[in-house]
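Structure in structure tokens, see below.
The complex appears here without one of its protein chains, the remainder shown in place.
Per-chain numbering from 1; labels A and B assigned in written order.
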Amino acid sequence: MTIKLSREIINHSLHEHVSSTDYSFESEAVVTDSASLVKICEVLKSAPGIELDYLSSVTAVDYPDYFEVVYLFYSIKHNHSLTLKVRCPDKQQPDIPSITPLYNGANYQEREIYDLFGISFVSHPKLRRIFLWEGYPGHPLRKDYGIGS
Amino acid sequence: MEVRIEPCYPEIDAHESRVIEDLKSSSTQPIAEPSGWLDEEINRNILVTTVDKLLNWGRKTSLWTETSFTACCTFEFISTSSSRFDIARFGMEVLRSSPRHSDLIVTAGTLTWKMAPQIKRVYDQMAEPKWVIAMGACGISGGIFADSYSVVPGYNRILPVDVYIPGCPPRPEALLAGIEKLRKKIEQSSISNKS
Partner (left out) sequence: MAHSTDSVFINLGPVHPSTHGVFRMRAHIDGEVITDIEPVFGYLHRGIEKLAEGKSYRQVIPLTDRLDYVASMNNNLAYCMAVEKLAGIEVPERAVYIRVIMAELQRIISHLLGIGSFFNDMGTFFTPFFYMFIQKEKITDLLEMVSGQRLLFNYMRFGGVSHDLPDPFLPALSQFLREMPAEIDKYERLLKENEIVLARSRNVGVLSREMAINSSISGPVLRASGVNWDIRKADPYSCYDRFDFDVPTGSNGDCYDRYRVRIEELRQSLRILEQAVSKLPKGKVINPVPLRFKPPVGEAYSHIEGNKGELGFYIVSDGSDKPYRMHVRAPSLLNLSALREMLIGWKLADAIIIFGSIDICLGEVDR
């Protein structure tokens, strides 16, 4: 069984590097803001006993008040998982640091989110549309984009 | 782990977008069926000569298909062309990847606006006489994806379609029936009305 990492373990490994006000827990997920995202990923990727070496998926959700980017990590070595959420309250110019330098698997998924949600990933090596063509009007997966247009 | 940075070609992308936008804005209406083969007027005026018969026989018995395999319908097309349904009976087992070798394009799959210029280009490169079969609901109208922001509602926006085969995906039997229809259609054409 792939188990969810418990709060104690996460707290234990994060407390030296990240201040405890920068992240919180919501049911099974860790919620943070874009400023501490990369730091948290770096720590969790290498912390002994945690070693989240596999980024399973990155996706985004358009909530009325904010964009939420959801990361799902596994550790292949220890067979546990972690869901990490980053909220981005600025709906006009959403941006979030890219974790592609850490996890190559994030590359296309971040481009996909950029394409379909319009969230910019700062310092992504090649932030261009992936599915739609350059100059396509709008970002279809946003809620204000009609379904049948 | 060092991952090399992907190359990027903004000019090519920009050109591609222009082509897509142009095609999208110029294809808002379906193209009518190409030849008026059921048209009374023409039927009365053509002479079915021996030359026509010979030509049509040649054309209909060696339809070479261009591969335009975009989505799910492809697998039913491949099933049809494999041994079980044996499309070779109609002289059609030759699948060509070069448009210059083919007479028929079977549009097996959903067409997106990004793909549309490519398919149109393939069609334009085919030599006359050429025919189009719209296979599947997507080929006819966009099917289950008709509402989508990126899907062309039917191949007839960009190509003149001769035969429509409904189904999602059409069974091989349905595809064979459609091919049979196309052969009938070719039989009735004449050099005097279809080039």
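Annotations
Quick note on the criterion: contacts are C-beta pairs under 8 Å (C-beta built on N, C-alpha and C of every residue); 3 or more make two chains touch, one makes a residue touch a chain.
What you are looking at is a predicted structure, and each value in this text was computed from that prediction instead of being measured.
Counting contacts over the entire complex, the absent chain touches A, B. Considering B:Ile31, B:Leu55 or B:Cys72, the position touching the chain not shown turns out to be B:Cys72 (whole complex). Between the chain not shown and the residues B:Ile87, B:Val122 or B:Ile186, the one that touches is B:Val122. When the whole complex is considered, the residue among A:Thr2, A:Ser24 or A:Ser46 that touches the unshown chain is A:Thr2. Contact between chain B and the unshown chain involves residues 1, 3-4, 6-9, 12, 67-72, 74-76, 78-79, 82-84, 95, 97, 109-110, 112, 114-115, 118-119, 122, 144-145, 147-151, 168-169, 171-172.
Although one chain is not displayed, its contacts with chain A can still be listed: residues 1-2, 53-57, 59, 61-62, 70, 72, 76, 79, 83, 103-109, 112, 116, 129-133, 140-141, 145, 147-148.
Here is the rule we use: only the chains that are shown with their structure count from here on.
Here the CA centre of chain A is 42 Å from the CA centre of chain B. Note for the complex: chain B touches chain A at residues 1, 3, 5-6, 8, 10, 13-14, 16-17, 20-21, 113-114, 147, 149-150. The residues of chain A lying in touch with chain B in their complex are 104, 107, 125-126, 128, 131-136, 140, 145, 147-149.
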